[in-house]
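All protein chains but one are shown in place.
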Amino acid sequence: MRKIRLRINGDLYERDVRESKTLLHFLREDVGLTGTKEGCGAGECGACTVFMNGETVNSCLVLAVEADGADLQTIEGETAEDGSLSAVQQAFARHHAVQCGFCTPGMIMTVKDLLQRKPKPTREEVIHGIESNFCRCTGYQQIVEAVLDVTGQLPDSEKEGLKYV
Amino acid sequence: MLHDFAYAAPTAKDEVFSLLAEHGTAAAVLSGGTDLLVNIRSGIARPDYVINLKGVSELAELSFDAGQGLSIGACVTVTKLLADATVRQKYPLLVSAASQLATHQLRNRATIVGNIVTASPCGDMSSPLLCYGAEVELASASGTRTVALQEFITGVKKTVIRPEEIVQRIIVPTTYVGGSGNYLKLKRIKGHDLGVVSVAMLTYATKIRVAIGSAAPTPLLLSEFPIDASAKTIKQAARAAISPIDDVRCTKEYRAFMVEEFIERLLAEVHA
Partner (left out) sequence: MYETIPADELKTVGRKSPRVDAYEKLTGHAPYVSDMVVSGMLYAAVKQSPHARARIRSIDTSRARELPGVRAVVTGAELDYRVGLYVVDKGILARDEVRHFGEAVAAVAADTLMIAQQAVRLIEVDYELLDPVLHPLKALEKDAPLVHPRLGDYSYMEAAFTPVPGTNIANHTKIRKGDVEKAFAEAEWIIERQYTNPSVQHVPMETHVAIVRWQPNDEVTIWSSAQSPFTLRNLFCTAMKLPHRNVRVIVPYVGGGFGGKAGIGIEPLVAVLSRLSGGRAVKLTASREQEFSLLPCRSQLTYRIKTGVSADGRITGQHMTMYWDSGAYADYAVNVTRASAYSAAGPYEIPNAWVDAYTIYTNKPFGTAYRGFGHVEFHWGIERHMDLVAKVIGMDPVEFRRRNTLKAGCRSLTGELIRENTGSVDKCLDAVCASINYGSLTKQEKERQKRTGMKIGKGVACFHKAPAMPPFTATAVILKMNEDGTVTANLALTDYGQGSYTAIGQIIAERLGFAVEKVKVAFDCDTDREPYDWQTVASKGLILSGNAAILAAEDLLARAYDVASQALRCNQIDLAHDGEKIYVKHHPESAVTFRQMAVGFAYPNGNGIGGPLIGVGRYIAQGLSHLDKATGQGNPALDWTYGAHGMIVEVNEKTGEYNILKVGSAFDVGKVVNPDSVRGQAIGGMMQGLGTAVCEGYIYDEAGHLLNPSFTDNKIPTSVDMPLEIECMVVETAQIDGPYGARGVGEHPMIGVAAALGNCLQQATEAEITHMPMRFEDVWRAIQKREPVDNWITKSPYGSCKSSPQVQGHHPELGC
């Protein structure tokens, strides 16, 4: 066991943690922040994406002890203090960019990171920006539309979506 | 769930060396962790001791000097390499390959050195580094030694690293600075995937350098070609050098075919 001190969503935590515990399991089991999900445990699916010192990481491939002294942000830190949704979350809601919801927390983290790096991404950049995160339900289209809408880039012609024939 | 192991995060190289001397093959070195933790989880690796190098600040250095060239410390992440203006300007082939390596999240953790140390035939950084004539600098309590990258990887997941050693940096000489190049890899989907087969090509002044991944037990560097070499010549050399296998990812037939296809495409870029 080893003592670590870190900041998660602005709050300070100090915990004794097993050296072999991943950051993902630390967040979910030791801290109780279960919004971050495990989809594969092998860095392939992106469901466990969190911010660590301003960069996104797959928390399944980081040891908790490596996060000693780090500043983390998880999905639980995405909403405002009053519980209201962030602009990205609101756009996801508006566009039905959520189905089963299991990839959603990781996806939101990835999108947030993308928008920090590229405040006005093109469609192409959005598609490449979320490549790291598997979503088995939506087929990604409504997620892409949500991201474009957040930044006011969604063409009017695409806002209706379903076509009646 | 990972099995229990002891852990150290030394802040000086000497500490690393003494830990390695103490624990020998029971120790594993962690820099990015994107391979090590996957291997521990799957049971392929079962170290009793994990030594995190990230606390050793000099191993995180990425620097360039006109004499020695580019020095990529053991803990330099792929993202850090990609963001470096000097690298982007002087070593475009490294950028081409690094930007195709896994996902953004992985690139934020994975290290260039780790990609080489893993010694997978499909490691994305091996071929471009071979093209640039990179050398690997190993260090231990008894000093450092430098090995050409070709000699460093000796087989599938095998290198010349001794139990008491770490790779402290990769040195990419300036020999080919000013050259241009590109890296093509065959994937099973358009999204992130390992290279089912890959080719890196670097052209510099009067020379063409070609390296191939996933077509032999180790990444292969072909002998240098003159700048006006024909596709046929390069393809012939490639054909003679490779020994691809059939596996779940591809047949050897298609691997061999795509190596030649990629050579043609890369050469067409050179001539364009």
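Descriptive notes on the structure:
When the chains are written out, they are named A and B in that same order, and each has its own residue count from 1.
Everything that follows uses one rule, which is that contacts are C-beta pairs under 8 Å (C-beta built on N, C-alpha and C of every residue); 3 or more make two chains touch, one makes a residue touch a chain.
All figures in this text were calculated on a predicted structure; none of them were measured in a lab.
Considering the whole complex, the residue from A:V17, A:M52 or A:C135 that touches the absent chain is A:C135.
Touching the omitted chain from chain B are residues 1, 3-4, 42, 186, 188-194, 246-251, 254, 257-258, 261. Across the interface with the omitted chain, chain A contributes residues 28, 33-42, 44-45, 47, 74-76, 78-79, 83, 85, 89, 92-96, 98-105, 108, 126-128, 130-144, 161-165.
Here is the rule we use: only the chains that are shown with their structure count from here on.
Chain centres here are Cα averages; for chain A and chain B they lie 29 Å apart. Within the complex formed with chain B, the chain A residues making contact are 2, 18-22, 25, 41-43, 46, 49, 55-58, 60-63, 65-66, 68, 110, 113, 129, 131-132.
The part of chain B that touches chain A in the complex is made up of residues 1-7, 9, 30, 33-34, 37-38, 40-42, 50, 52, 54, 79, 102-106, 108-109, 191-192.
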